[in-house]
Every structure is written in C-alpha cells, then in structure tokens.
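Only a single protein chain was left out; the remaining protein chains are all shown in position.
Moving on, here comes chain A:
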Amino acid sequence: MGLFDSIRSVLGMRAEADATRAADPEDLFGMSTAYLTMQADLGYDHVGAAALCFSSVDSTDFAETLDEVEAILHAGSEETGTTFRRHADSHGYQWVVLEDSDPEDLVTSIHFAADEFIERGYGSRLLTAVFGFEKDDENVRAYWIYSFRRGAYYPFAPQTGHERNQRVEFKLQSVLDGELGIEDDERYWYPLWPDQRGGHPWD
C-alpha cells in the first residue's frame, strides 16, 4: 500500500474510491495475448470455456438487458460457433458460460456481453469474468479472474479441499505481469471455489 493509499485510508476516502473505480471492458482484450503467453511460456491449455459472473436485478429493464445479451451471444454463436448457457450458482449469482475451442472468440464474446451490461447501466452488477486453463499432465487447473469492481486481474489456482496452489499463482502473476493489469494487493485475490470437486467455478 502506497503513501497515497494510506492518506486516503486515514481520511476515510479509500473504501468509496476503491469500490466505485470504474472497470474498463477493454481490459478484457488483454486476455487475447494472455492466452498465447499461457500456452507458449507456461504450457497451459485453455479449457475451452470462459464465464461472466453477475448478480441480477428484479426489474423489467434488467430482464430486457439479459434478453439483449442473449440475443447478441446468439448472433455471435451463428458466426463463430461459440455456444453459451445461463446458470445460477449456489451463492445466488448468475453466470453466462461460453464455450469455444478458439480463445479469441471467447474473449470477444465475453467482451460483447460485458459491454452490453455496462452500456445499459448495469456495469455495477458485474462481478467477474473468469478464464480457465489447465495442464493435463500435472492435473493443475488455473484461472485468470477479472474483477470488474477492482478493474484488475488476479490468478486463482484451486486445489482439493479449499486450498490454493500458491506456487502456480506466483508463477502466473510473475509471467503475465505487465501484460495484464494485475491486482497488486493480494488480499483482494478472492477465490471462487468450484461447487463440485473437479468442477469449474461456473459449474
């Protein structure tokens, strides 16, 4: 924490400033090259899926926004073959899960969906965008999580029994630093534990 942050803490301005910092959906395009680096430098394959996590609002306008998002993704699926599904998790959050063998299309679709939410004034309902990676031979799973509230990425490598593989997270952070805007305060690296053993956070 820098001196400036400390001053803001002491003045009682920090929480508000942090919580209202606007996320930039353009940050999501950082994943395009990150997919290449993950493969070329670290040997991680993508899992063929990425997801957007948000909390819904009980309003007609929000329902229309969701319809709009689905329409956009549906149009996209005809063009690129990216399939999508909606899913509600046990924590009460909604997910849009996208599947495609081309990571470029995943990034584009996630961006389209997030952009639509933000355009319609529901940017504050977006929680995270999650991109999955795996190393088959070592049975390691890792995720890049983009926090819309913090406007920054962080790595998340879950292990069985709610443990985090800190080595993997350290490696991902070290190598992708500079390519992705990474959250430097690790206390914000909140996990998204998968509901099922061996599942993804969005399952």
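The rule is short, and it goes like this: a contact is a pair of C-beta atoms (placed from the backbone, for glycine too) under 8 Å apart; a residue touches a chain by one contact, two chains touch by 3 or more; residues count from 1.
Keep this in mind: contacts and distances are computed from a predicted model.
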Given the options "Multicomponent Na+:H+ antiporter subunit C", "Peptidase M48 domain-containing protein", "Fe-S cluster assembly protein SufB" or "C2H2-type domain-containing protein", say which is the protein name UniProt records for the missing chain. "Peptidase M48 domain-containing protein"
Out of A:D24, A:D41, A:E119 or A:E138, which touches the unshown chain? A:D41
Chain A residues touching the omitted chain (full complex): 1-3, 6, 9-10, 14-16, 18-19, 41-42, 53, 55, 89, 91-93, 124, 127-128, 147, 149-150, 162, 164, 166-167, 169-171, 173-175, 177, 185-193
